[in-house]
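Okay, so here's the structure we're looking at.
Shown here is a partial selection of chains from the complex, left in place.
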């Protein structure tokens, strides 16, 4: 895997987005634990898996050092998110707020995952896949461990929104659009499509036999 | 992990087999999605996971660059397979044809996985395991995500056929048989045992308490 020898241009705004994305997904993991009345340890486990699972798979696949292993802040955010949900009884809040935060995280993560993959010399199509995995794999693992129906098996637009966000970013990058406009437009596209799905229940049609 | 400094002798016939194996397994993933009437996005996800999941785990374990990340053709095959199953309504075909293609893929993949591991300096026993994982892990993940009973929990011969194919190849390689005869005999052994299971329902006995 060729490593493009330019400095990673993700800092510092994307770094902040990255942390925010981890926090949002960690909260969603802790809320899944709250829903089935788990212990604080399971809260922490679910928060961490959901918060950092997608980026972990991306980094393993592209051959990058796993982003949270060499430092403590990412895990710290997940632990704080788990404790906050537990202490604040956040599962009683209006969940629509979380859905919208999650949509923001989805858009930002899809772009971030694709951008990191491109920076590692990954071609366009697998880079889009890395964006989709970064945005959705944490939630997939969370559902698997919780024994809940996977996000993959729901028809409501979710993975598609991640694909749109990552695909838009990669397409714009390929045709020479600068990183920042491409990132903003990509994240907005992913967030927008997911937002329409939240607001209207927009779903993809299922396969029909006849 | 010592990397054997010889050129990888897998090309070009095995490369063709490799692509065929990805396609066959991708189709089986898409058919699993069709069975539960998923969306086209889930078709694509299942096709990709099933088509490239086993080789991905193998490459991560032996420390090789993950085979599909640096190029677009493997993912492209999976997307085409998903679209083809969707458009052609392939789930209405006679499934016995697919079972036999899958058996071919099983034999080829078991040998391919073991051969790549040996090329990376992996000893005999773990190399056999790499062959088994390459041939079966994609289907295991597909079943997990779909919430279906795992291939692992069925008594019908499947994993055993992969083990026979990979084990035959590795044993022949260890005693000095050339790569091509070993590969053909190994793949034939795996395919043959799986074929007998398909034709006769041959299964392993389950554990009995008394």
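Labels for the chains are A and B, by order of writing; each one numbers its residues from 1.
Keep in mind that, in the parts below, contacts are C-beta pairs under 8 Å (C-beta built on N, C-alpha and C of every residue); 3 or more make two chains touch, one makes a residue touch a chain.
These numbers come from a predicted model, not from an experiment.
Because all chains derive from one sequence, the complete complex can be expressed as a copy number, which is 3 in this file against the 2 shown.
One rule holds in what follows: only the chains that are shown with their structure count from here on.
Mean C-alpha positions place chain A and chain B at a centre distance of 29 Å.
Chain contact summary for the complex, chain A toward chain B: residues 1, 60-63, 121-126, 129, 140, 144, 149-150, 152-153, 155, 159-160, 163, 203-209.
Only residues 33-34, 36-43, 45-46, 48, 56, 60, 65-66, 68-72, 75-76, 86, 89, 91-92, 144-147 of chain B touch chain A when the two sit together in their complex.
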